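Before anything else, here's the structure in question.
Complex shown without one protein chain; remaining protein chains in place.
Entry: subunit A
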Amino acid sequence: MTTPVVQARGIVKRYGHVTAIDHSDFELRAGEVLAVIGDNGAGKSSIVKAICGATTPDEGEILIEGKPVRFNSPIEAREMGIEIVYQNLALSPALSIADNMFTGREIRKEGWQGKYLRMLDKPAMEKFARDKLTELGLMTVQSIKQPVETLSGGQRQGVAVARAAAFATKFIIMDEPTAALGVKESRKVLELIQDVRARGIPIILISHNMPHVFEVADRIHIHRLGKRLCTIDPKDYTMSDAVAFMTGAKEPPAEDAA
C-alpha cells in the first residue's frame, strides 16, 4: 500500500482538565474522501484542527506523506498545500470574489511595478479566479469583481471550495460544507467534492449529514469520546450502523475494518 497522505498516531490534546483528543489515530489515504463523523463534543473538530495546525497537539506525531510535521498555524499548513474550507467559509464579504480567492497569496505585477510599488496584478488574479470557477461549473455569478456579500449561500460555498481546490496540492479539509445549504445547493457542493476527488486531491469531510457522508465518502472515520473508534467502509454498513457506533449503541467492528 502506498504511504498515506496523512498519518497521525497517539494524538493527545488537553484543555485544562478536559481531554479533547485522547490518544487518537488518524489516516487519510491518497485520492479518497474520508468522512469524519461523531457526536457533538466527540472531538472530531479537535483532531482535524490538530492536523491542519490550528492547534498544536500535546502528544503524538503527525506524518504528511510519510514525513513528520509540526505546524504552528494553519498558514504553515497552507504553505504545504493543505487547504481548509471552514464552516463559516472565512470570506471577507465586502471584498470581491477574486480578492477573496487570493487573500494572503496575491499575485504581484511583473517588473518594477510589482517589485518596487508592490502593485497587484488584478487582471491575472481575475482571470485565474474566473477560470477556476468555470472549471468547477460555478460561473453563474455575473462578475468576478462583485463583492461576496452579494452572492447566495451556495455561491459563497462555491467560492470557498474553489479557493481550496485551486491551491490545494496535498489535501482539503471541509468542515460541515452542506450544513447551511438547501437541497439544491448541497447537491452542488457534493458534486464539487466528487470533482475535486476526481482530480486526485483527497478530502477530509467533517459532517453530521449521514446521507451526504454515505454518498461521497470512500471511508468513514468514526470518532467517539476523543479517539478514533473505528473506520468503516460505507458499502459494508448502513447509516443506522454508523449512528449506532458513534453513539455507543453498538460495539464497533475491529479497528482494521477498512
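Just so we're on the same page, a residue touches a chain if its C-beta (ideal position, glycine included) is under 8 Å from a C-beta of that chain, and two chains touch if they have at least 3 such contacts; residues count from 1.
Quick note on the criterion: contacts and distances are computed from a predicted model.
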Seminar exercise, completed: Answering from "Redoxin domain-containing protein", "3-isopropylmalate dehydratase small subunit", "RNA polymerase sigma24 factor" or "ABC transporter permease": the UniProt protein name of the missing subunit is "ABC transporter permease"
Exercise. Out of A:70, A:118 or A:250, which touches the unshown chain?
Worked result: A:118
Problem set entry | Selected from A:3, A:56, A:134 or A:152 as touching the chain missing from the view | A:152
Problem set entry | Touching residue (missing chain; options A:39, A:218 or A:241) | A:218
Exercise. In the complete assembly, which of A:41, A:66, A:93 or A:123 touches the absent chain?
Worked result: A:93
Problem set entry | For subunit A, residues in touch with the removed chain | 31-33, 74-75, 78, 84, 86, 88-95, 99-100, 103-106, 108, 117-120, 140, 149-150, 152, 154-155, 163, 183-184, 187, 190-191, 194, 197-198, 211, 215-218, 235
